[in-house]
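Before I ask anything, let me first share the structure, which is written out below as structure tokens.
Here the complex is missing a single protein chain, while all its other protein chains stay put.
Right, chain A next:
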Amino acid sequence: MSTQESYVTDDGRTIGPTVMEMKNITLRFGGVNAITDISFDIREGEIRAIIGPNGAGKSSMLNVISGFYVPQEGEVWYKGAKRPQMKPYEVAQQGIARTFQNIALFEGMSVLDNVMTGRIRQMNAGLLSQALWKGKAQKEEVENREVVEKIIDFLEIQAIRKTPVGRLPYGLKKRVELARALAAEPSILLLDEPMAGMNVEEKEDMSRFVLDVNDEFGTTIALIEHDMGVVMDLSDRVVVMDYGKKIGDGTPDEVRNNQAVIDAYLGVAHD
């Protein structure tokens, strides 16, 4: 299975060539190695999971991808070119959207405004046009609202469109955050523990949304999740990390039978 050739999965989705590749990433905070020499790739249209015990460096990895942390060593290749060092907002402009482990919504704004903010990449009317609410700004507002309404529809949050986000319960906030990330129409969607703190029904809902997003929009998804059942069911390929190192990489079945992974999760006797 070459990394460049497309193939079709059992459930009929097409997995394309590599869209993002991490090459020998090392990230240090002072003397602590958060990530040590990790390489993996993300292919177009796939759901790629990153798992590992607490403190394994999964979130740090996501932060490297979204440009929030700058690794000391290693390269990030995106769409066939080496990515120069850039600010997080420039990474976002390139089409990488993400959600956060601890919800990072704009609490004072309505759901609609939050999701509209996700359209920042597509809306660039000048300040004057916005000040007069004429021409490009007005046109943009309506066009992008249509897209946003489709996403609101898709995630079934129509009823709370005008509600300030601060008033919403946790599960809905998670969904709004997904909506905001989706609104950007990203090439890669990074989900940092999208199901943390949810009960079984909410997890099922969220899993369905993740699959639907991948299926309908063909969005490439990289996700961190602790619930093994969810990870094994959703993902096409899994990276396993432990203490900042990669200990496994492959399909869920391969990973499940990997001795190093089993040791990391179940513990192993030190001799």
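We take it that contacts are C-beta pairs under 8 Å (C-beta built on N, C-alpha and C of every residue); 3 or more make two chains touch, one makes a residue touch a chain; residues count from 1.
Note that in this section contacts and distances are computed from a predicted model.
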item	value
Among "Histidine kinase", "3-methyl-2-oxobutanoate dehydrogenase (2-methylpropanoyl-transferring)", "Heme exporter protein C" or "Branched-chain amino acid ABC transporter permease", UniProt-listed name of the chain not shown	"Branched-chain amino acid ABC transporter permease"
Residue of A:I50, A:A137, A:I160 or A:I188 touching the missing chain in the full complex	A:A137
Selected residue (touches chain absent from view) among A:R180, A:K203 or A:K246	A:R180
Where the missing chain touches chain A, by residue	66-68, 87-89, 91-93, 97-98, 100, 104-109, 113, 116-121, 123, 125, 127, 130-133, 137-138, 140-142, 145-146, 149, 180-181, 184
